[in-house]
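Complex shown without one protein chain; remaining protein chains in place.
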Amino acid sequence: MSDPEAPPAAFSTQPSRAGRRLRRVILVAFLVAAVIVAVLPLTLTEQAADANLDPATLGIDFAINKSIVRAETTIAMFIALAAAWNLIGGLTGYAAFGNVAFFGLGAYTVGFLTDKQHLSFALALPLAPLVAAVFAALIGIPLLRLRGHYFAIATLGTGVAVGEVIKNIDAFGGGTGLFPPILRHADALFFYLMAATAALAVAATWLVLRSRFGYGLIAIRENEEAASVLGVNTVAYKVAAFTLAAALTGLAGGVFAQWTSFIDQESVFPIQYNVQMILMAIIGGAGTLFGPVAGAIVLEWLILTLAGGGTNAVYAQIGLGVLLAVTVIFVPRGVVDFFGGSSKLSLAYLRRSLRETSV
Amino acid sequence: MGGAAVTLLIQQVVLGLMLGGVYVAVAIGFSLVWGILNIVNLAHGALVVVGMYTTWYLFSHFGLDPFLTLPIAALALFVIGYILQRGVINRVIRAPLFFTLLLTFGINLVLINLFLVWFKADFRSVTTSYSGTGLVVAGVTVPYVRLAALVIALLLAGAVGLFLNRTRTGFAIQAVGADKDAAQLVGIDLRHVYALTFAVGAACAGVAGGLLSTIQAISPTAGEPYTLQAFVVVILGGLGRVSATVVGGLLFGLIEVLAQSQVPGLGAGWSNAIAFAILVLVLVLRPQGLLGRLA
Partner (left out) sequence: MAPFLELEGVTKRFGGVAALDAVSFKVPGGEILGLIGPNGAGKTTLLNCISGVHHLDAGSISFDGRRISGLPPHQVARLGIGRTFQVVKPFASMTVRENAAVGALFGSSEARLAPRAAFTWADEVLELVGLAPKARMTVGSLTIPDRKRLEVARALATKPRLLLLDEVMAGLNPVEVDEALEIVRKVHAGGITIVLIEHVMRVVVGVCDRVIVLHMGRFLAEGTPHEVLQDRRVIEAYLGEKYAQRAARGGEAGRG
């Protein structure tokens, strides 16, 4: 148990009375929505369709539900990705720019094992986070010696290179990709799997923030040299955080592979995912518990509504880029700052943020 | 080693140097911005593409030779770069490095998608009358455009070096890079010098784009690989001196061509993997690069 009287590390300052009330309202709203979100997929189960729970008689439009559940699954996936990134980028302060490599590795693990080795999904899935974790531990040891720009770009390069190397290996599907056997009528299953991954990521963050490990990571972020002379084994801790983030990201990738039933380099190593997961964590509040969750929900929902596909996708990307710029310039600490009651979204706040970082 | 094998090797070396020339052209601006402003500009590739499209436009609509329009591309990018730095990037420059990275990434995203909107994903090219021709010396082919690209890249590097070391503005830029607070104290306007430095970097990207337009196809995402490659060049050669970037660029080009020709199974698809391998090796073994200082 960490300091019982201190405010939880999820929020950096004590909220005001109004802030507390707001927080409670949001929490209730969130819980209600979460219940709806969690129950909705059950209406899609084949059993529900077969049995006398005919969706039509319940007045539910089956197709719309399907797309909603798909959206929910995507959002859950990004919650997992953002929360996982938060462990290494937010808590530890090592802004990795290539975590999509772990996503792809997890996806390819499942894809390869189910498509080429004919393993069942249930057996293949646990190996996804394992492969990602092993890779992260190996590559983390040299890479985490780097700081700042070097680390960011080195990890960016990793993300790009891993995808490329895999594309060139025919045993892994080469240019055509892998085709895990399709699981029909499993939309609900995949939502729950992805949601479980997201819950796992958030739970892991919660445990870390209350533990010695978490304090060590934050100490590393705030001042690595001081942390090391105080007795924190910085190398081991950084690699551990990196590996944990990789495992969670890889798990999400593994679920994704079976969910979409087709993977190739472009679909599971998209560079865009890197910036999305980082942006989500930052918009929500890097280093906090719920920041990545909030950021993922808001941003992915926005992307899904704006990106109707086709020409819309391009404008959505432009919007994303502009949002990134605006966030970084005006709200670098993320919106969680506002819910803690320490700041209010106002012109003065924006101007202050701006002045703090402008030349 | 038989005569044919020697000729082949020399051909590879020549190709490697010419590829290196391209890398030098791309990396000069990137290195300047990083060395002075401590900004790793993830939108650098996109700026190169702006140079490509500018050159293409002048070529296809006015028939102007791509090499002759290089100064125009440079000027256009200079202006764009100045406005970008002064208006946008200057706003986060005192934030942790990570935020400038994100910002330039965002700018990159916006630029690429603007290209997609304006130019669509089609490939365009700049093919002049002399595009496919070249010298043949002792069995070794030296394409004219690539040779010109190498020469101009080296001239560009030299010009930037002279600018930095022989002009008042260049000194101001170096002063800001060395100690921005001290520079302010002697009366240097940081906002302006920052914008100027970025503008020069962008202008170099414009020139690189012009050169590249004669060598490869132009598309909205054509510049993407170059950002990463510029990064590798700077890591390999080192930060802080133009000569370091030149050495890094030429060496990188050589390594890439020789690795792909000498190592069986390592085809063109591996270029990013090779770059990454170089990156990790250098960072782990000699972080300051061959000629540079620790950034």
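In order of appearance the chains are A and B, and numbering begins at 1 in each one.
Criterion: a residue touches a chain if its C-beta (ideal position, glycine included) is under 8 Å from a C-beta of that chain, and two chains touch if they have at least 3 such contacts.
It should be emphasised that the depicted structure is a prediction, and the values quoted were computed from it without experimental measurement.
Shown chains touched by the hidden chain across the complete assembly: A.
Check A:A101, A:M194, A:A227 or A:A294 against the missing chain and you find that the one touching it is A:A227.
Which of A:G216, A:G291 or A:G334 touches the hidden chain is settled by the complete complex: it is A:G216.
The set of subunit A residues touching the chain not shown comprises 1-4, 6, 12-13, 210-212, 215-216, 218-219, 222-223, 225-235, 287.
Heads up, the rule we're going with is that only the chains that are shown with their structure count from here on.
Across the complex, subunit A is touched by residues 34, 38, 40, 88, 90-95, 97-99, 101-103, 105-110, 112-114, 116-117, 190-191, 194, 228, 231-232, 235, 267, 269-270, 272-273, 275-277, 279-280, 283-284, 287, 295 of subunit B.
On the side of subunit A, the complex with subunit B involves touching residues 95, 97, 142-143, 145-146, 148-150, 152-154, 156-158, 160-161, 164-165, 167-168, 275, 278-279, 282, 314-315, 317-318, 320-325, 328-329, 332, 354, 356-359.
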